[in-house]
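All protein chains of the complex are present and in place, except for one that has been dropped.
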Amino acid sequence: MVTHIGLVGLGKMGNNMRSRLRKGGIEVTGYDPRPEVTDVPSLADLAAALPQEKRVVWVMVPAGEPTRGVLAELREILTEGDIVIEGGNSHYVEDQERAAEFAEKGVGYLDVGVSGGVWGLENGYGLMVGGSAADVEAVMPVFDALRPEGPREEGFVHAGGVGAGHYAKMVHNGIEYGLMQAYAEGYELLAAKSDLIDDVHGTVQAWSRGTVVRSWLLDLMVKALADDPKLAMLDDWVDDSGEGRWTVDEGIDLAVPLPVISAALFARFASRQEQSPAMKAVAALRQQFGGHAVKKAD
Amino acid sequence: MVTHIGLVGLGKMGNNMRSRLRKGGIEVTGYDPRPEVTDVPSLADLAAALPQEKRVVWVMVPAGEPTRGVLAELREILTEGDIVIEGGNSHYVEDQERAAEFAEKGVGYLDVGVSGGVWGLENGYGLMVGGSAADVEAVMPVFDALRPEGPREEGFVHAGGVGAGHYAKMVHNGIEYGLMQAYAEGYELLAAKSDLIDDVHGTVQAWSRGTVVRSWLLDLMVKALADDPKLAMLDDWVDDSGEGRWTVDEGIDLAVPLPVISAALFARFASRQEQSPAMKAVAALRQQFGGHAVKKAD
Amino acid sequence: MVTHIGLVGLGKMGNNMRSRLRKGGIEVTGYDPRPEVTDVPSLADLAAALPQEKRVVWVMVPAGEPTRGVLAELREILTEGDIVIEGGNSHYVEDQERAAEFAEKGVGYLDVGVSGGVWGLENGYGLMVGGSAADVEAVMPVFDALRPEGPREEGFVHAGGVGAGHYAKMVHNGIEYGLMQAYAEGYELLAAKSDLIDDVHGTVQAWSRGTVVRSWLLDLMVKALADDPKLAMLDDWVDDSGEGRWTVDEGIDLAVPLPVISAALFARFASRQEQSPAMKAVAALRQQFGGHAVKKAD
Partner (left out) sequence: MVTHIGLVGLGKMGNNMRSRLRKGGIEVTGYDPRPEVTDVPSLADLAAALPQEKRVVWVMVPAGEPTRGVLAELREILTEGDIVIEGGNSHYVEDQERAAEFAEKGVGYLDVGVSGGVWGLENGYGLMVGGSAADVEAVMPVFDALRPEGPREEGFVHAGGVGAGHYAKMVHNGIEYGLMQAYAEGYELLAAKSDLIDDVHGTVQAWSRGTVVRSWLLDLMVKALADDPKLAMLDDWVDDSGEGRWTVDEGIDLAVPLPVISAALFARFASRQEQSPAMKAVAALRQQFGGHAVKKAD
């Protein structure tokens, strides 16, 4: 059983995870290019510092090129019997390609979707894992230290073979898009009825217990409204992280209708447009056929 | 058969309709509160100027209070055997209520949905009519003068009893919302791919003949892009006329799913918001749970 | 302060509420037309059984005609200084009309949105209240007995004047539609990927702690999948209660875009159609223009 791992990437997420792991009795050797946070000067040193019979390296760097770069280096360093864990937000198909490459060298590969944000340090992280049963079993003490307290199955799942962890995390994030948009539409309906609803924050807060819509996201909305009851300090610009896009792409591939998740994604796209070319086109059509009022661009 | 009618409301639509009717051999006495366009000084004078055996008055004023006001006055003036025609964009349920009131005095009521915008003077107006067969029959020469040339059934329908005309027009306009948004989304996809599509106007224009998407609305989009290939002179602010709202309300009443028409309506609502309260709420949630980047309001 | 109320309607909800109120120290006289559950034989007897200085009657019968009928009777029975509480799912505009009628007799009116379903007996009910501050204050012991334990503001709100309680409940239910559909789309994406995801129930269960999507609804989904992992025993037919429709109607009135909530509502409409007339129409168009494959009706 593994009780000492290497952890690559000590940013906001990785740093908190190192703290929680250590508190949970797991030895962690961390590596990060920034000297002020790293435990060792290089990936090679990281590998050297681990118990040699089965080295386990957890990669926690941004998806895309950064993850690809670290994995390519590790492929040179790790050897038969070791395990690499991709804990970032890679696309599950890329996991399957990477895992095949590591398998050529006899190195195991686990993909882990990690949920919990900045709250995970305290609450524990929800974990969704893909890979072989033997690899999962070997790393279980690490997962147990990271996940929330309580029954294992309420904060951890071995969802299937390689890719299943990030597939599950992708779907989790897609759901999250839909949930957030549903709360947001409800908030707007309350705020728009200011002649009747005297207390928007209080109304949302009253949903915290006993109601059907109570949730952790609702609690966060209550906190946000407590600080800024009209959200006056925020712009309506909303980024998207990529996983919402993958979720809708997957729905298209599988012919699964996703009206709600796609609507939430499109709302984010629209939030970032200074001007909507599509709505200019609608305005143009209305002007052409009916002489309807339009607004000239400034 | 009626060949002389009163026409109340000589705005953009009414004025053009008067011209087309006269060109088509129908005698028209027009009334409008503006002395510079009216033919007679009052509604009473209008009624007096019509053939007395069966007076027909076509009301063509804005929906809502203006229409209600004119109809209330006409209820005092018209008498048994006369016919009133509501040609504006009233809600079909209101037609049914009004018609019942006129019926108490023996006055017939036709509701007519009129499509064609500023182009109707030249092309003719598409007409959707609700009311009794006898009343429709009596007014047919008027309808024949207004509708486009060609077979009657291609530009005219007696769709059903009172309300059917405006119901059909409401659905027509709901469809129009969906069509316009579909073209607009396609336009944006072309415009967004400027590294590949050299000629957006030319591409849209090439759809004018032979393709599946050819239509009158497409022709209007070609015209708009000819004048202003990037729609740079227009703002993305789009009004809605009320009939789109009624269409979605009706879908809700009848449990008819309207994903496309409702999406088109909501896109117009969103186009008129300086800031979206809902997207502020999503930004707030993201900030709370993950410390994600948000934009502060200016 | 009121510690004895009348409760009209002892169905699933009313009966549980009576139990919780009595456990919380509130005296309850219940009335229901069914002799086997009622405490008194008539509404008049109910009113007679209450402390006469300020009679409070909570109405908990189905929205629409049943509620209207009970309120009409109570308007005959109650007198100045009494309070009626509408705890069903009335539309907030109807509350405002009813309250004005009761006000003519000096009877106070509170509208209360009650959330919690069959779980409220044990967990307490989330309460959203509209009405005057004095009436709310008077009934507070009753609200305190019904609401979940913990801070009052986490399960109770006096949201505004008459109508605000049911407006808040309507928005709450609209949000609920969106949340449920978001989870449902995610479930379908997991289930559709059966070649990768070995354990759908386990994956959803693993979201119970630590994740961003954890919620009471998620817990219910875990329970449902525990009993029936492929939901094989259920049909895909989903009713709608009316409040989802009102929510979208309200969005249309206020020009608030509701892409997610409306999509969730339309998905329910579609779930109840044996055949979709709209999709027949699309099939017909495809057949006309391209000779595309269609399926003949059986």
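Lettered A, B and C in written order, each chain numbered from 1.
As a working rule, a contact is a pair of C-beta atoms (placed from the backbone, for glycine too) under 8 Å apart; a residue touches a chain by one contact, two chains touch by 3 or more.
Please read all numbers here as calculations on a predicted model, not as lab measurements.
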item: Left-out chain, listing which of the shown chains it touches; value: A, B, C
item: Absent-chain contact - pick from B:Val70, B:Leu231 or B:Ile261; value: B:Ile261
item: Of B:Ala72, B:Ala103, B:Ala134 or B:Ala206, the one touching the omitted chain in the full complex; value: B:Ala206
item: Per the touch definition above, residue among A:Leu146, A:Ala159, A:Leu179 or A:Val212 touching the missing chain; value: A:Val212
item: Chain A residues that touch the omitted chain in the full complex; value: 212, 240, 245, 248-249, 252-253, 255-259, 262-263, 265-267, 269-270, 272, 276, 278, 289
item: In chain B, positions touching the absent partner; value: 92, 115-117, 120, 123-128, 130, 147-148, 150, 153-161, 163-164, 167-168, 171-179, 181-183, 185-186, 188-190, 192-193, 196-199, 202-203, 205-218, 247, 250-251, 254, 256-261, 263-264, 266-267
item: Touch residues of chain C, complete complex, unshown partner; value: 12, 117-119, 180-181, 183-185, 187-188, 191-192, 217, 220-221, 223-225, 228, 231-239, 259, 263, 267-268, 270-271, 275-298
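Going forward, only the chains that are shown with their structure count from here on.
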item: Identity of the chain that, by mean CA position, is farthest from chain A; value: B
item: Between chain A and chain B, centroid-to-centroid distance (C-alpha), Å; value: 47
item: Between chain B and chain C, centroid-to-centroid distance (C-alpha), Å; value: 38
item: Where chain C touches two or more other chains, by residue; value: 212, 251, 256-259, 263, 266-267
